[in-house]
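Encoded as structure tokens, here's the structure I'll be asking about.
Missing here is one protein chain; the remaining ones are kept as they sit in the complex.
Per-chain numbering from 1; labels A and B assigned in written order.
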Amino acid sequence: MESVQSDVAIVGAGGAGLRAAIALAQSDPKLRIALISKVYPMRSHTCAAEGGAAGVIKPDDSLEHHFNDTVGGGDWLCDQDAVDYLVQEAPKELIQLEHWGCPWSREPDGSVAVRPFGGMKKQRTWFAADKSGFHILHTLFQTSLQFASIERFDEYYVTELLVHEGRCAGVVAIEMRSGQMRRFDARALIIAGGGAGRMFPFTTNGAIKTGDGMALAYRAGVALKDMEFVQYHPTGLPSTGTLLTEACRGEGGVLLNKNGRRFLQDYGMGPETPLGKPVFKTMELGPRDRVSQAFWQEQKKGNMMPTQWGDAMLLDMRHLGEKTINERLPLVRDMSISYMGVDPVTDPVPVRPVVHYMMGGIDTDTRAATRLPGLFAAGECACVSINGANRLGSNSLTELLVFGRRAALSALEYVKAGAAPVNEGARAALATAAQGRLRELMQRSGSGETVAGLRKEMMQTMEQNAGIYRTSEGLTEACAKLSELRRRYARIELHDKTNVYNTDLLQALELGSMLDCAEAVTQSALARQESRGAHQRLDFTARDDVKFLRHSLALYAQNEPPRIDYRDVVITRSQPGVRDYSGGGGK
Amino acid sequence: MAEEMNGKPYVRPITSEWIFRHPRYLRYMTREFSCLFIGGYTLLLIAGLKSLSEGRAAYDAFLEALKSPASIVFQVVALAFAAYHSVTWFALTPKALPLQLGEEFVSDGAISGAHYVVWAVLSLGIWVLAGAF
Partner (left out) sequence: MGERQVELEVLRYNPETDREPHFQRYSVACREEWVVLDALNHVKETLDPTLSYRWSCHMAVCGSCGMMVNGEPKLACKTFLRNYHGVIRVEPLRHFPIERDLVTVIDDFVAKLTRVKPYLIPKEPKSVEAGEYRQTPAQLKRYKQFTLCINCMLCYAACPEYGLIPDYLGPAALSLAHRYNQDSRDGGRGERQEELASKEGVWECSFVGACSEVCPEHVDPAAAIQQVKIRSTLDWYQEHLMPWLKK
């Protein structure tokens, strides 16, 4: 098998992966960097983020405010040392992007403009109209093109990590265009593989968000942390799940039930605020978990609008006027017209909560390091625990920049510390074994288990049992079903046995990743007998700080369900309190 | 089996059918084709100048030749192509010469419109010089 030598290899070339690659290239021009991605970098899902990135920049704001909003928004499940690092580094990273050419929206005086976002006490969300993620991704991608030391391997799907004697020594990957396997030797590895929203049928996530990075680390023995916390974004188009950014509400859009009532006031997020004058941290600027939960409650009461795609609420932006909508929310308007046939300038848009983001992921510390020496992770695939039980909108773009860079610096430190390389024989043996497993999958036949069939069953299970509200019964059923699906997956049969750009194979591998992640979600959710942030149990409705002010850690156990372990949350100065979004301004 | 496969990416041949694939390509080719007539008319003007330099008789003969049916047909067709070329060209000027005043760009219509105005004024000037009025 051909091998590629590098000092640091990065798996995933979205926002976090590109940020890490640039940081490495700038730190040491002699470093050999392999940037491996299953898609071309500009296809990465960072491009779909709309609203913006949070970072303290205006004089009336402070790092302390950002810290408190984030920790409270995360229902105190955030590691506070990590949050401190995030809020400190955020403005620097956003200015750095500005220096690289990101077309941030501006104030008349030429300074960057910021907008309000859910759960934030001040305006601190930097934005580029409503294509912030797109511009961040392309700015990073284009900036990366100037560094010859970043060698890209586009459309390579990583199947396994090379782990020998307790250290990570690289990966093996399939080159999609040839179907050939390559071994990537690296002295340090950064995983930046994105989230896993595709395990649910109704999601804002693109087809590529299949949890591959999470599964790689998980199978190599690194825990998946806090996987039960799955964020539902309140406002997706019911037809396709397409995201309408929270900035719709930040700019002043309101949510109505079928009777035209701004129902959030009935769920602890009132009193009602004046139309077109959003108030921080209340009503439509409440956090995503609370707003999505309020939708579910209203739906139970029969207050939602039936549509051909299921019940929906109405997002009313008419009072913003055509000019504001065109300037600040052009994509939202375009999507609403294209996919729903509704123009937000003239009509309220039907929306409903949609799976959006994984708060959980690969267990990392504030250095973006995992417990496996030589392995680092950043972005949505990682859980450094700045998001806790519920991420605040516009913290994730910031996170992938701050911790993308952090992962690079830590990886560089690790490389410079000079651990002896894993010997060639051991690498070759690991790679050959991986190749054997792939060959076996390609050649297997006779079971009739298909990618599409198993995937559908997985999605249904997740939707029915691991949604906004969960029960012991439903989760138990989901856990059993996922065990069954994983057993059946071991016999899965490909229809396509050719080598060049075999998407049947690619989707089978992605399904394997999703099944592992899904099981970590449901097992962690079943074990967490409390309601916190995005994890709401109908049978344990209160937050339980005595038993569960802890991170859950799902540890891979081959054919068995994962073992669930716990670790204390890092609390430095903010003791768990009440999340107050009742218009008092919160904490 | 071995002969039945290509083994590498397939490169589709380019044929001239692209011109007819969409009206835009036909419009484009018409615009490009119009230059032949504009060029032809330019040659005609040069021939006229030459005849003028050769004296009254030669120039009268040239003017007479212009009145032949073939010449009239050519001039009408050339005029049509020249008009098409000008209209399409003016339609493209806002792309090539965008004008930003303050934050907003001047509308496309204003920029092509300004070109039409300049065209009209210049034409009028030439007519005046030629003693048409």
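The working rule: a residue touches a chain if its C-beta (ideal position, glycine included) is under 8 Å from a C-beta of that chain, and two chains touch if they have at least 3 such contacts.
Quick caveat: nothing in here was measured; it's all calculated off a predicted structure.
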Query raised in the report: Touching the left-out chain: which of A:Glu2, A:Asp60 or A:Asp109?
Result: A:Asp109
Query - Residue, one of B:Gly39, B:Pro98 or B:Gly125, that touches the chain absent here - result: B:Pro98
Report summary line: Even though one chain is not shown, subunit B touches it at residues 3-12, 14, 18-19, 21-22, 24-25, 28, 32, 92, 94-98, 100, 102-105
Query raised in the report: Where does subunit A touch the missing chain, residue by residue?
Result: 39-40, 42-45, 47-48, 92, 95-96, 98-101, 103-112, 131, 134-135, 138, 142-143, 145-146, 154, 177, 206-208, 239-240, 242-243, 308, 331, 334-335, 338-339, 450-452, 494-496, 498-504
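Here is the rule we go by: only the chains that are shown with their structure count from here on.
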Report summary line: For the pair subunit A and subunit B, the C-alpha centroid-to-centroid distance in angstrom is 55
